[in-house]
Each structure stands twice: as C-alpha cells, then as structure tokens.
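All protein chains but one are shown in place.
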Amino acid sequence: MVEKLAELKVDYAGVKFRNPTVLVSGVLGTDAATLKMVAKRGAGAVTMKSIGPEERAGHNNPTIVATEHFMHNAVGLPTPGYKNLGDKWEALKGRDFPLIASVFARSVEEHAVVAEEVASHKPDLIEINLSCPNVKGLGHAFGTDPEVAGKIVEGVKKVSGKVPVIAKLTPNTHRLVEVGKACEEAGADGLVAINTLGGMMINIDARRPVLHNKFGGVSGPAIKPVAVKSIYQLYANCKIPILGMGGIINGEDAIELMMAGASAVGIGTAVHYRGIEVFELVIKEMNDWMDKNNVKKVSELVGAAHE
Amino acid sequence: MVEKLAELKVDYAGVKFRNPTVLVSGVLGTDAATLKMVAKRGAGAVTMKSIGPEERAGHNNPTIVATEHFMHNAVGLPTPGYKNLGDKWEALKGRDFPLIASVFARSVEEHAVVAEEVASHKPDLIEINLSCPNVKGLGHAFGTDPEVAGKIVEGVKKVSGKVPVIAKLTPNTHRLVEVGKACEEAGADGLVAINTLGGMMINIDARRPVLHNKFGGVSGPAIKPVAVKSIYQLYANCKIPILGMGGIINGEDAIELMMAGASAVGIGTAVHYRGIEVFELVIKEMNDWMDKNNVKKVSELVGAAHE
Amino acid sequence: MSDIPKMVEIKRIQKETKNIRTFFLDTAINSAPGQFLMAWLPGIDEKPFGVSFKAPELGITVEQKGKFTEELFFLKEGDKIGIRGPYGNGFDTEGVKTACLVAGGVGVAPINALAIELKQKGVEVKIILGARSQDHLSLSESLLQCGELYITTDDGSMGEKGFTTNKLRALLKDEKFDKIYTCGPEVMMIEVMKIADSNGIEMEASLERYMRCGTGVCGACSINGIMVCKDGPVFNSGQLKKLTELGKWARSKSGKKVTLDDYCRGKC
Partner (left out) sequence: MSDIPKMVEIKRIQKETKNIRTFFLDTAINSAPGQFLMAWLPGIDEKPFGVSFKAPELGITVEQKGKFTEELFFLKEGDKIGIRGPYGNGFDTEGVKTACLVAGGVGVAPINALAIELKQKGVEVKIILGARSQDHLSLSESLLQCGELYITTDDGSMGEKGFTTNKLRALLKDEKFDKIYTCGPEVMMIEVMKIADSNGIEMEASLERYMRCGTGVCGACSINGIMVCKDGPVFNSGQLKKLTELGKWARSKSGKKVTLDDYCRGKC
C-alpha cells in the first residue's frame, strides 16, 4: 500500500492529502462512483468535473483526441448544472478522501451563486476555473485579467464559509503571475496551474479542424515545460500553495513540478497514456526516486529548484 | 530535383520562394556558407540568425536541449551586432535564393537603427523579432503590446526602403490577434507566427533548471497546435500573408499550417529530428500528398481549413 | 498510437434493410470482435460503432436513427469518413468450443464479427437474431455462414414471432453451451444474463453508453465507475452483477444521471 507511506502525505491549502497526486478536473470526474474508484486506485485527492450555472450538453464530438505528444480537447464544459447534482453529493457523503469541487460561471456574480450552493455540500476545496471565456468581457478568459480574477475570488470567498478556495489559472496569457497575485490578494487559499494551452489541429485530408469546436485545449507531455515555468514563477511571486499540473506522466515529472514549486500535483492526460493505474505508478515512482535520493518527506521537494 | 516543380512556388509578401519551406531564424543561420548550404539542400528561402544592436555572446550552455516532444532553448540572442556583419553580407551577394534578415532591438527606436543598416544590404525581407523582452516596458516582450508592436513596425517601415517588412509574433499572450492587426495597420507586409512558447525544464537529479538561463523557448511537435491556432486566427483577422511555423516535422505538418492560413512555412526544430535533409523530405512529402489529392498548386492549400 | 481520426474511403455500401446499411471501408484495422471504432463526419459529430466485419474489408453496420446516422446515410461509395480506434476490450473466446450468440436489433454488428471469428476457430455456433420487425433485422446472410441461425421478430414479420430470450430458453432445454454472448437492448441483455446464470453458463454482453474519448479519460461512459469504452464494452455476468446502474440509469451528454429509458428515448 504505497499511499500509506508517511512521507508522501502533503498539506495543501489546509487540507491533508494522502499523497501529492490529485485527479484533475475534467478527467473521470463525472460521477461519484468514478471519483471513489479513482481515490481507491491511489489518488491523494480527486476533483469533480467543473460544475456550471445550468445544464449544458457540451460540444459534439470529436471532443477529445490525442497524439503521442499531447491530448487535445474541447468538451465544452458539459455539466448537469449546480442544481442537478443532488445524487452526486449524496453519494459522496462520508467519503474517506479529499474532494475538490471545480466551478465555473459566465460572470463575476454568477461564480458566487454557483459556489454558494456547492459550498453547502462541503467539498474539501472549491476550485474556481478561471479559464472560461468571459462573455461579458473581451471574449478572453476571466483568467487573463487580474482585476476580474480578483473580484471573482473575492465573491466566492464571501460565500464559501469554511471551505478553502483555490483559483485555477490559464497559461494562455502573458499576465499569469499578475493574475495569480491578484487571486492571492483577494483571499484565495491556493492556486492551481495550469489549465490547458489553447490550440488547434487540422485534419488535412478532411480540410477541417479535428475538434467539432475547432479550437481546444492542449494537455499532456507537450505542455509540461509551460507548466513548470508557470509554477516556478508563481512560486517565486506568491505565498499561497500551488497545485501543479500539466504533462505529468510519471513520478519524475511529478517531482519536477514539485521542485518548480507545487505542493501537490494534478494528473489528467496521463490516464490516457497509462490507464487508471497511473496514480499507483506515479506514487511508486516518486517513492523510488525519494528512496534513492534519500529524501524523507515529499514536502522537502517543494520549490527545490529555486535557490 | 523536387524543388523545381512549378506547383510548389509561392509568393510571400511580394517575394518569390522556390517552394514554401523556409529556414527559420536561429537555426543554422549563423554564417553565409551555412545559409547557402541550406538553400542548396532545398529550402525555398532562408533566414539569418537574428541581428541585434551590438555584439552579444549569448548565454552559457546548456542553451539547447531536446526531448522526443520538443526542443527547449535559450541561446540568448547571440549576435555579432549589426555593424559586424560585413563579411556575411559580402558573401551573400549574388545569391540565387531569397534571404530573410531577422532583426531585434531593445527599444522602439533602436529597431529602426538596426533595420536601416540591414536594409542597406538588400535582403529580400526584413523580419522583426517582436519576442524579445521589452526592457523599458513591463519586462514582457514587445509582442504582447499591440501599440508598441505597431510603433516598431512603423519605425522600421520608414527606413526599410523597398525591402518588405514582416513581423514575427510571440504566442505567449492572449493578445496575439490584436498584435497582428496592429502590425498590419502599421504597414507590415507580412506576419510570421509563431516564435517559441515560454517554458522551463528542471533536472530533478541536479535540482536545477536545465537551461543556464532557467527559462527558455519551446519549439517542435509540442507547439504545433498552438501554431495552427495562432495562424488560423491571424488568417481570419488579417489580410497580409503569414509565414507559418512551429512544430513542422513532415510534409503533412507543413500542409496543416498552410491550411490554417500560412502562405509559406518555416522549419527549424525538425533539423534536429531529421537532419538537414528535412527540407528535401518535407518538399517531397508535400508533393506526394498533393499528387494523391489532385492539388495542382500549393497556393490552393492556403487557408483551406476555413469555410 | 495516435487517437486522431484518419480519413478513409467508403469502398462499398451494402443495404441490409430499409434502415440498416453496412459501410465497408478502405483500410485495414486489426480489431477483435466486440471492439468498436469512433466514426467522424466532419462538421457533424463522431459516434461509436462496433466492427461488424474485420476482413477482407473493415465494415460497420449502422441503423439510421437520428442526426448522425442520417448524415452518414447520405454518403456514397467513394466518399470519406474519419475513423479512430479500435477501442474497447472485445469478447473473450478462450477455451470456448460451443457458443450461443444472441443479438437484438443493430446489436448484431459486433455479434457478426464474433460469429465469423468463432467459425474460423472451429467453434460450434448457434445464433439467435431478433428485432422489432423485418426492417430492423440485418446480417442474417453473413450469420448463416457461421452457424445455425434462428430469427425472431416482435411482430412476426420474419422468423418466429417473439423475443430472442424465448428462443434462448427453448434452445437451452435440449442444449448446453460453453458460453453465451449477447448484444442488443439492455433489457434483453439482462434477461439473457439471468437465463445464462440459471443454467450455469458463462456469458458476456456488450454495453452502450454515451461516449466522448473512447479511451477511458473523460468519464462520459461511466457505469458505476467502470468505463464502458475501455473496461468494456464487453462484460461478463460476474462484472454485470456489480453494476447497480445496469438496466436503470445512464448519463446524458451533460453528465446528468437519467433513467435508461429517458436515455434511450434521446431525452437527454
């Protein structure tokens, strides 16, 4: 039972994770049974698929494709809507693993509406997905504007009660660090970095974008260097802890993101490449590396590449 | 002699390229002999390593590393300086291939100073590298601010005489399209997209960033979807032609970038993966695909994924 | 390795009934019976279809039901569609010497691929093929080559009038099989499972849920935390019995829990 090794426990934004690996939002988080299964298969914490203001079917397929270098998706934020999740919350009561509830909305105010209801079901953390397009703004994501991002965090903090609030940042901007700082100042308890990188694939034989939505997010090995840089810069400029993600496939990748400054690490796309066993595998690989390098506590790795 | 096939000729910003493949700036462009060799080995046009305001040694090594997914570099813009290139210009006189001169500088005004001298040596195109950090600004690259980018292009256009001016954009911003439009309005004859994606790699055994400069640019397969999206959006919003680059390894990749909207395509990192033969190979692969799909002129592919 | 759609030509279209066609594709894919492809119509959608013929030509057998299949039925030989896969686990045929295959409606698609393989392996095969009416019956010619074929229709328009499960019960009075395989409406498959259980025979069923990735990543196809696309679509009775959602619940495109009935009526 690798996940029971004491040295792998981490504290993230006041919540104890059994180990640093976290199931990211949007991957396998659709129902309670799956979340429980992922926790059972080793994840230190799990994230529910992002919850939105009203029911959305998401985009037509193809929504998710992959090459050897990356996964490319535009699922279109399908969600039953925050009011239609009773069965899911019910089934997650009495769980023995930390649960992160991801939320998104279409305006600053709506974030608080969704988050208030979500907080009442007592997830262990509320994650604000700041990467959604800001329909009222310029069309860019909320996460490209420090001021707007700060306001969203502030609004959610007012209604979240005792549940810590973490802000998930988009890498698709030169203002990432400013946005992170604004969230911290607004009271965020932690940061999550990074969401997917904006991209597009064209099938030349069809002469068309591959994804039904044309544009989509890139994740997996291709974005690891972007994740490492983002985390490194956030760690250097913010004090709140970082849940790092982007391109982790194996234990060494996880350690790399931790050395950049992550207190815990998300795993998403790797489920595609290595299956659901990836959590157990990554934990084992981290443990092996730590043993070989005489590292007693995984927390010693956090920010180790900064000197 | 594949490069002689009529249907592969393209016109980019008023300059005729023998075929759509272009050696990108920063790869093999250090000296005249190498540029000639690359042209001989098939490239439709070649770009000189970016020329700066004064001699710079660049960073210590490691400056260039690679994995199976990407190349990661922070060479640090080494340059003899625009005043120390007499021998190179001399050796490039009477050439039988189009030559792109890439320039960079540290302020809006300095760009014009460098470009004026460069223009006097009559390259076929002047490419402005807008990705350098703007030391006088917020530390971001000039290419993240449409207003500044426009001013730089305007200044260079004033001194460039008959040499067309093209602006090379950075993908590290949510304002890419705005920057492209600003350059177009300022008189740019073409756009170049994309430069490298900002990233970082950490060697966990050394507990250190791999590149001496810590941060660096990511190129190769990992950034292709970012390049395709960038080019697609620029094509939809600007009228001037696009020299597309980012992650082209084979002929199908080149066609993908052209279908996104590129009139010609840059090849850089692929030299690492396939050697200098990559130009001949890509041209052959493009030609094979065109034959199979009954496409007579490569220009028919430009923007074909837009409907 | 790459899970991106590849455009392939429709080499031949075989009309099975008014509503059912088999599309033979100009490509070779090494798939096991029970595995499926994701088929893409650019600009329309991408949906899963079981492989009904593996060789000499790769075939999928499709019933026209709604938007996607309607668009697919507009296509002619020579047109192209995108495919990726094969995905899923496929049927387990190890050690099987005698088998009974029970197909309902277009669930016959993967059953046909299985029947062909079992025949090649020298397995003794009996097949029960059922549908609402003649219009929903397909691939009987191919199945006839693979073993003894029994046809049932709800309305009696072809074969015996009645359900496949009635026929199965009847057959089991005199016969024994190493394994029963089934694909069709979930209620039918549950019934087949019960019959197999009470006769002490191993069985496998191929399930259907809404799918996006096809590779076990997105969670859209979850049934009790099991991914139908990757852990399935084929499950044996031991596995099926643990699926409390079987026959009752499914998840709509939005991820909302809906009754299987609503799901099948497209009310989601």
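Labels for the chains are A, B and C, by order of writing; each one numbers its residues from 1.
In this section, a contact is a pair of C-beta atoms (placed from the backbone, for glycine too) under 8 Å apart; a residue touches a chain by one contact, two chains touch by 3 or more.
Every value quoted in this text rests on a predicted model; they were computed, and no experiment measured them.
Participant: Using the whole complex, pick out the displayed chains that touch the missing one.
Facilitator: Result: the unshown chain touches B.
Participant: So which of B:60, B:120 or B:293 would be touching the chain we can't see?
Facilitator: Among B:60, B:120 or B:293, only B:60 touches the chain that is not shown.
Participant: Per the definition of touch given earlier, which of B:249, B:271 or B:286 contacts the omitted chain?
Facilitator: Candidates B:249, B:271 or B:286; residue touching the omitted chain: B:271.
Participant: Looking at the full complex, which residue from B:22, B:119, B:210 or B:301 touches the chain that isn't shown here?
Facilitator: Among B:22, B:119, B:210 or B:301, only B:210 touches the chain that is not shown.
Participant: Write down which of B:36, B:284 or B:306 is the residue touching the left-out chain.
Facilitator: Going through B:36, B:284 or B:306 one by one, B:36 is the residue touching the chain not shown.
Participant: Can you list where subunit B touches the absent chain?
Facilitator: Where subunit B meets the chain not shown: residues 26-31, 33-37, 49, 55-58, 60-68, 71, 73, 75, 78-81, 84, 87-88, 201, 203, 205-206, 208, 210, 212, 268-269, 271-272, 275-276.
The working rule: only the chains that are shown with their structure count from here on.
Participant: How many links in the shortest chain of touching chains run from subunit B to subunit C?
Facilitator: Minimum number of steps from subunit B to subunit C: 2.
Participant: Looking at C-alpha means, what's the farthest chain from subunit B?
Facilitator: C
Participant: Which one chain sits nearest the middle, judging by mean Cα positions?
Facilitator: Of the chains present, the most centrally placed is A.
Participant: Can you compute the centre-to-centre distance for subunit B and subunit C, using the mean CA position of each chain? Integer Å is fine.
Facilitator: Using C-alpha averages as centres, the distance is 51 Å.
Participant: Provide the C-alpha centroid distance between subunit A and subunit B, rounded to the nearest whole angstrom.
Facilitator: So the centre of subunit A lies 34 Å away from the centre of subunit B.
Participant: What is the distance in Å between the mean C-alpha positions of subunit A and subunit C?
Facilitator: Comparing mean C-alpha positions, subunit C is 36 Å from subunit A.
Participant: Multi-chain contacts only, two chains or more: what residues does subunit C have there?
Facilitator: Residue numbers touching two or more other chains: none in subunit C.
Participant: Taking each residue of subunit B in turn, which ones touch at least two of the other chains?
Facilitator: None at all.
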